[in-house]
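Sharing a structure below in structure tokens format, with a few things to ask.
Left out: one protein chain. Kept in place: all the others.
By letter and in written order, the chains are A, B, C and D; residue numbering begins at 1 in each of them.
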Amino acid sequence: MFNISTQALFAQLLVGLINGSFYALLSLGLAVIFGMLNIINFAHGALYMMGAFCAYFLLNVLGINYWMALILAPLLIGFLGVVLERTMLQRLAGLDHLYGLLLTFGLALIIQGLFQNYFGSSGLPYAIPQQLTGGQNLGFMFLPNYRAWVVIFSLTICLATWFAIEKTKLGAYLRAATENPTLVRAFGVNVPRMITLTYGFGVGLAALAGVLSAPINQVRPLMGADLIIVVFAVVVIGGMGSIMGSIVTGFALGILEGLTKYFYPEASNTVVFVIMAIVLMVKPNGLFGRA
Amino acid sequence: QDKNVKIGVLDDMSGLYADVGGQGSILAAQMAIEDSGMAAKGWKIDLISADHQNKPDVGVNLARQWADQEKVDGIFGVLTSSVALAVNGVAKEKNLVYMNSGAATSDLTNSACSPNTVHWTYDTYLLANGTGKAVVKSGGDSWFFLTADYAFGHALERDTTDVIKANNGKVLGSVRHPLNSADFSSFLLQAQASKAKIIGLANAGGDTTNAIKQASEFGITGSGQQLAALLLFYSDVHSLGLKMTQGLQFTETFYWDLNDGTRAFSKRFSDRMKNKNQPTMVQAGIYASIIHYMKALEANGSNPHDGVKMVEKMKSMPTDDALFGKGEIQPNGRKIHPGYLFEVKKPQESKYPGDYYKLIATIPANEAFTPLDKSACALVKK
Amino acid sequence: MTTTPIKPVSPAAPERSETPIIMGMIAVLAVLPLLGVYPYFVMQALCFALFACAFNLLIGYVGLLSFGHAMFLGTAGYASAHAAKVWGLAPELSILFGTLASGALGVLVGLIAIRRQGIYFSMTTLALAQMIYFFYLQAKFTHGEDGIQGVPRGLFLGVLDISKPLVLFYVVLAIFVAGFLLIYRTINSPFGEILKAIRENEPRAISLGYRTARYKLAAFALSAALAGLAGATKVIVSQNASLTDVRWEMSGEVVLMTLVGGLGTIFGPVVGAFIIIAMQQYLAEFGQWVLVIQGVIFVACVLAFRRGIVGEAAKVLRRNL
Amino acid sequence: MVEDFILETKGLTKEFAGFTAVRDVDLRVRRGSIHALIGPNGAGKTTCFNLLTKFLPPTRGAIAYNGRDITSMAPADVARLGLIRSFQISAVFPHLTGMENVRVALQRHRGDNFDFWRSKKVLDDLNGRAMALLEDVGLTEFADVTAVEMPYGRKRALEIATTLALDPEMMLLDEPMAGMGHEDIEKVVELIRRVSANRTVLMVEHNLNVVANLSDTITVLTRGQILAEGDYATVSANPEVQQAYLGASHG
Partner (left out) sequence: MDEARVLLEVKDLQAWYGESHILHGVDFRVREGEVVTLLGRNGAGKTTTLKSVMGMIGKRTGSVQFDGQQTIGMTSDRIAHLGLAICPEERGIFASLNVMENLMLPPQVRPGGLPVEQIFELFPNLKERISSQGTKLSGGEQQMLAIGRILRTGARLLMLDEPTEGLAPVIIQQIGRTIARLKQEGFTILLVEQNFRFASTVADRFYVMEHGRVIDAFANADLDANMGKLHEYLGV
């Protein structure tokens, strides 16, 4: 098992990077919501799933293609997020974040349950868009075009988000509002609206990841359920509230997981927790976390 | 004579296998009760159902409660090996009839066999033997396994490996992936690097469908390597679509479009399903096992609530139904019937909705399951 | 970004003894099976109630949210199942062995986790629990997905035939009551007072000379052992030990039970456990709707009964419950 | 005459990432005295307290308490030696009542007790003493009020009562009067004077009246270093101190 060929290793690293893009995109949304709004958004996986279903329906019912879905699905699901925030989460402002967790967990159950009732558990197919079928033979591996697109696209989105939040004043408002919303509001910032929109944005990111994954994975009601805990771990390892932390950790975890899949595949679902335990032992606030 | 009998369908209603069993299982049971015509003969057959959520302890609790409180006489269905084994113990303790359709583990009729248990539809031996043997014989003599890292996956890999070796094939390697892996590209690359002719998928449900989908994306199926799904259900093929699954070979014991009998049943079935789906072999197994149970009830004449007696009666009667044809139940509880090696049609070969499979080979009943003399079951007199 | 300590429901409620309510609760529980409630259901619920109480000891009174408590439930389960089935130990010894095993694991995990704060503590416990899960998944003696099936019951203390449902029921009830009273006493002990102070303001407690890490560790190990007692008892009841009990979902479930019942209340975890177990048991018939119904209940709970059922009752009655 | 110092530091230094908050401080506190540590904001007074009570590890230097080297002890252990601090930002147990706050401190006398099997009724013995302490700081009517609900000034008083409950040999008070009304200040000054009879007090305070009134010795810290030391008259006459701390009107 240990006669590693560099070629195989390269291939694993690349594949890991691809998976990392999903982790990064999902954990980014979760980090925005958690770090900024102090809501542990357990519905993230369910909303990710809805993003994928949204793409499916846009295509199969309305004939709207993948590229439009990439824009429309996050908007639609993001709007749903805004509604959820306005009608439910908002009432939990100022409470311990356990309550947000319980509420979003309940929402996740409802959403997943409903989808399962109507679409069954084995899911629906969604084809790779015409323009991105096929792939490149890199010598050491065959890289599907679609996967290459996923890496590039999510990296772009991640960096743009990071810029929008860390390099503009928005990030400072959000962080401050987490600590003391009353005061930030008294400074003249419409905190409730900002929180609503941020939640909608985080949810939109989840939906975007869902659309991206639709052509790769079967569009299944439970596709997000197993992911949520891993993605949450990524956010913690990166350091809660750190946007860059979640992006870097997302990609890094993808790669490490890829290597684990090669050397000790049985443990590939556990490796993230091993890393989390080690990181928290050495750096109590995560890799990029503020003390 | 007491003509009141209550049976329960215990299955995954909300989880990964809800399409394989789920609501369809309940419908199959209802149809069996109706078709048996027992009501006309003065029998009152009650049906209840519940979701075991794929958790053994939930399954055990429900089964026990059914026995104690609901006075259930027989439990049917029970997908997922771990739950199936757990319920097996309760059925024996409470002296129920337990007819499993859906669990893969061949332990049910070997080390864990019980005088209360009949294992109907398929098991790992059949899957390994059916698919493994046929594929090796048709030239797929070098294998690489993607195995789900749990008892079922291990058993499937082990059994298939035995079959491959017995047929002069070889196994070049395997990876054991955790249950519910979303991404298979890494494993697929390893499989690709092995240069094995056949990539055997020793997993189930979402793992299998994702692996198949990604194999096509990575151009594996186009590059000379072939996938063999060791456990694939009609519902999986239906959900993946023919484009993705074309050319896949696998074993089932029931296909809706197999003969007139299956077609007639399936038509009635799909008309009554909310999503108009055709029955899976698991659902068909529930139907057939209940039909046989009803026949035994009638033939029995004495106490219908005595599980061991009922199962003995069933073993003593040959089985015959429209879905699985003629067969028998062996002393170890194994229901014997033929298996079928199918190949998924190309999209252009499919003539009408649901026309998915090509029959490649029939595995005769006497070869499909563990030979009695090899059974580890204590009920088998040697 | 630390978890703000969960506030006690009615901090200034006049001190009134809970003894009559506790007696009442025990009395009700004791007659349940005689009233036709299915004894196995009550036993199952009692085990989870004890589990939730143990968990609540940490979150409600020390302010530590463990998100890996399933590891203690499951460890004790496997340990006692193995002891009973493979070594043939008597049931009470198996339970004791399981409890001790979880207590010991609690000390180990506590040593690592206790120094982390808030969500990072929760995540450390989750991470360790997942590693433990992986160990049980791979270890031979647990039989992976199939679990340890058919655990024998035998004679409790050499005299009580616990294969009889009613005998078993009263044994389980006795174990639950013992565990519950121990927790109740702990909360109302001098030790418990210090725990509350630590939850409220740890640096201040340190500056008063309390070695808070030791207190937290002691509380953690105690909670782990009691969770273990619940897990071991559960195995004797259901006669199998499976991976379900070590999954993270189980750790989540105990959080739910406690929240639904009322965090930091005395009776909340018991009520919460009964509700959730009843839901699982009785909703099972609704098949595919189980998830949706559960979800609706959680959402309703958070929106309408934020303090949990017992917490809301306590507020209305203006007393500690 | 050999002077009896209860607390001595040698070259005490604390650096935070690229910033030295406390630099080479040799502080000596005479037993039985009231010693004030004053200095402009950010001079390092609170940091000093944190170092002395081990809430922060020093970068360099040594601390001796009662002749014993405590440089590498844990904070709780330092407290057990009788060196108790209060906090600049008021530190109470918010959801405990006044009485319970004080009782938690009184419980320390019972030693390291993990007696989770005993009823808390055993603590009722402490109620009398707790009530007396609350009375000392004028909090009698707040005995059953939870600390969150108390006005700020009361919380400070409660904190002092809690500190006193441990009967410390040496008390470190960080701005005990901050946020208090005039009457309360006078009360607390009296209280400190009274309780200092057989103990040592080291305090940080910006209220110069209080400092002048109470302290035997004053150490002035600026930018982490000792600028001057002596009684109030000496220190306040020092032009450097005037410039750095007292400001123009104190010429």
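Definition applied: contacts are C-beta pairs under 8 Å (C-beta built on N, C-alpha and C of every residue); 3 or more make two chains touch, one makes a residue touch a chain.
None of the values given here were measured: they were computed from a predicted structure.
A.B. asks: Among the chains present in the display, which ones are touched by the chain that isn't there?
C.D. replies: Per the contact definition above, the missing chain touches A, D.
A.B. asks: Among D:Asp4, D:Asp69 or D:Glu183, choose the residue that contacts the chain missing from this document, as touch is defined above.
C.D. replies: Touches the omitted chain: D:Glu183.
A.B. asks: Of D:Gly61, D:Gly82, D:Gly153 or D:Pro168, which sits in contact with the chain we cannot see?
C.D. replies: Missing-chain contact among the listed residues: D:Gly153.
A.B. asks: Which residue, A:Val191, A:Val219 or A:Ala252, contacts the hidden chain when the whole complex is considered?
C.D. replies: A:Val191
A.B. asks: Considering the whole complex, not just the chains shown, which residues of chain D touch the missing one?
C.D. replies: The missing chain touches chain D at positions 16, 19, 38-47, 88-89, 151-154, 175, 178-184, 186, 206, 208, 244-250.
A.B. asks: Provide the residue numbers of chain A that touch the chain removed from this figure.
C.D. replies: Residues in contact with the chain left out: 169, 172-173, 175-176, 178-180, 182-191, 241, 290-291.
What we mean here is this: only the chains that are shown with their structure count from here on.
A.B. asks: Taking each chain's centre as the mean of its CA atoms, which one is most distant from chain C?
C.D. replies: Most remote chain from chain C, centroid-wise, comes out as D.
A.B. asks: Suppose each chain is reduced to the average of its Cα coordinates; what separation in Å results between chain B and chain C?
C.D. replies: About 37 Å, centre to centre.
A.B. asks: For chain A versus chain D, what separation do you get between their C-alpha means, in angstrom?
C.D. replies: Their C-alpha centroids are separated by 49 Å.
A.B. asks: Could you say which residues in chain C touch two or more other chains, in rising order?
C.D. replies: Residues 288, 290-291 of chain C each touch two or more of the other chains.
A.B. asks: For chain A, give me the residues that contact two or more of the other chains.
C.D. replies: 113, 116, 266-267, 270
A.B. asks: When you check every pair of chains, which ones turn out to touch?
C.D. replies: Applying the touch criterion to every chain pair yields A-B, A-C, B-C, C-D.
A.B. asks: Quick one: in the complex, what on chain C touches chain D?
C.D. replies: Listed in rising order, the residues are 5, 7-8, 11-12, 182, 185-186, 188-194, 196-197, 200-201, 203-212, 214-215, 218, 222.
A.B. asks: Help me check something: in the complex, which residues belonging to chain B touch chain A?
C.D. replies: Within the complex, chain B contacts chain A at residues 14-20, 22, 149, 175-178, 180-183, 185-187, 189-190, 192-193, 205-206, 209-210, 213-214, 217-219, 223, 235-236, 238-241, 243-244, 275, 277.
A.B. asks: List the residues on chain A that touch chain B in their complex, please.
C.D. replies: Its residues touching chain B are 5, 8, 11-12, 15-16, 18-19, 113, 116, 120-125, 127-128, 135, 141-142, 144, 146-147, 215-218, 220, 222-223, 226-227, 258, 261-262, 265-270.
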